[in-house]
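Questions regarding the structure given below will be posed in turn.
With one protein chain withheld, the remaining protein chains of the complex are depicted in position.
Showing chain A:
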Amino acid sequence: METAINIAYACKLISNEMKQFIISSETDVIREVEERGDQVELARVMKEEVKKELKKCLEEAQQYFNTLSGPKLALVIDGKCLMYALDPSLRVMLLNLSLNCNSVVCCRVSPLQKAQVTTLVKKGARKITLSIGDGANDVSMIQAAHVGVGISGLEGMQAVMASDFAIAQFRFLSDLLLVHGRWSYLRICKVVTYFFYKNLTFTLTQFWFTFQTGFSGQRFYDDWFQSLYNVMFTSLPVIIYGLLEKDVSASLSKKYPQLYMEGIRNSFFKWRVVAMWAFSAIYQSLIFYYFVTDSTSTGQNSSGKMFGLWDVSTVAFTCVVVTVNLRLLMMCNSMTRWHYISVGGSVLAWFVFVFVYSLIRENVLYVIYVIMSTFYFYLSFLLVPTVALLLDFIHQGIQRWFFPYDYQVVQEIHRNEPDGYLRAGGLEISNHLTPDEARSFAISQLPRETSKHTGFAFDSPGYESFFAAQQGVYVPQKAWDVVRRASMRSKAKAPLPPKR
């Protein structure tokens, strides 16, 4: 237990200011009963002890909680006590106590108990749980949590195979969560809302047309325009956005870990956000439809000729494609050359397509050449997307100014700094290395003797002491040890020698 506590200090899980609650099975009372050897009695006594301890700690914790500036709390519990604490009657107390604590250290636990504790928090506290481990004994815990992270390393690949995410070193966990997890959330939210927006705009523009066709169901756009809208003219930009969007750079994400709270608060996918996109889509579709149809009601060029249905709808469709792509650019926080290529390419693809298509297809024959020969087309091509995007632009301007998101404030704070990775040779995983990080990385790159001793310093439960066996002291097999050995499917490796 002491080793566990020491490691917790080293990892900064526990600090000297924290009040520690220790529930240990090495107390005199329990040792006494153990010596007597009666298992039933032992179980009963242990249960009583654990219950007493838990109650005491819980009351103390409540007290600390009620005072405003109480110290932080930590709980240390070992495997034997945990076995009784996970009993249905005591489980709730354990959960309450551990949720009030800043850190909980469980030592000498079996894989089954790890999974049980994870499930307890998952179901009882209804929070999202993440577990990380690198050995085969962590597999059940990894699978029990919402997000399981496995570390691929010297202990083999069991944890990696069972996990949702696999990383190479423990320190990459901060990157996984704070950088990539956050970006992933942002990207998914934006991609999903944008996708609904662009289809809503496109469809609603047609919808307003049905009111003026006698509700006969005549399509506004030509069939191939409609089919290829989502495939060719608007698909690539949003894919590039979903791959490459970053609100703040990787180093800033780690410098301001509170930015992660935006995901926890679900600030990018609330109903209000979705409603704003939907409103924007409705507004834009009205602009597209009415601006184009109202301005084509009289003769269109100096020779007085009139536009037909397909001319009007091609003008509207061109405006829709251009607006929707420009809206994506407005939404970007970091624009790489792929963004420009995909947006420009999509609009270009539309024009190339319609130039070729209108030479082939009978009902829209030469439509684009007809409309491009009028001044009207260029005037409305300038006006309509601008008016459509005006509302979004105003909304963005006001929102950024008066109600900025945290990441927007961070962007403003660091707006004048050059990007870290433009330095030559910066191939590190993190873009900015503080001097400490740089030193530890450099040390880890030094050549090392390949030794089997990995430097893990913790107890292994249930090992039969070599010396004890020599002395003829026989320690019976513990139940959790049997389970532990059974759960290790890796190459038959003897458990690491404990540090005594």
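One rule holds for everything that comes next: a residue touches a chain if its C-beta (ideal position, glycine included) is under 8 Å from a C-beta of that chain, and two chains touch if they have at least 3 such contacts; residues count from 1.
Convention: contacts and distances are computed from a predicted model.
S.K.: If you look up the hidden chain in UniProt, what protein name do you find among "Ribosome production factor 2 homolog", "Beta-adaptin-like protein", "pyruvate dehydrogenase (acetyl-transferring)" or "ALA-interacting subunit"?
M.R.: "ALA-interacting subunit"
S.K.: With the missing chain put back, one of A:L54, A:C81 or A:V117 would touch it. Which one?
M.R.: A:V117
S.K.: Touching the left-out chain: which of A:L58, A:L383 or A:V483?
M.R.: If we include the chain that is not displayed, A:L383 is the one touching it.
S.K.: Quick one: say which of A:I30, A:C57, A:C81 or A:V109 touches the chain that got left out.
M.R.: In the full complex, the listed residue that touches the missing chain is A:V109.
S.K.: Could you pull out which residues of chain A are in touch with the chain that's been left out?
M.R.: Touching the chain left out of view, chain A contributes residues 3-4, 7-8, 10-11, 13, 98-99, 101-109, 114, 117, 121, 125, 127, 132-135, 137-138, 141, 151-154, 168-170, 209, 212-214, 216-219, 244, 246, 256, 258, 261, 264-265, 291, 293-313, 332-338, 362-363, 365-366, 369-370, 374-376, 379-380, 382-383, 386-387, 390, 393-394, 396-397, 400-402, 404, 406, 408-415, 419, 421-422, 427, 431, 444-445, 447-448, 454-460.
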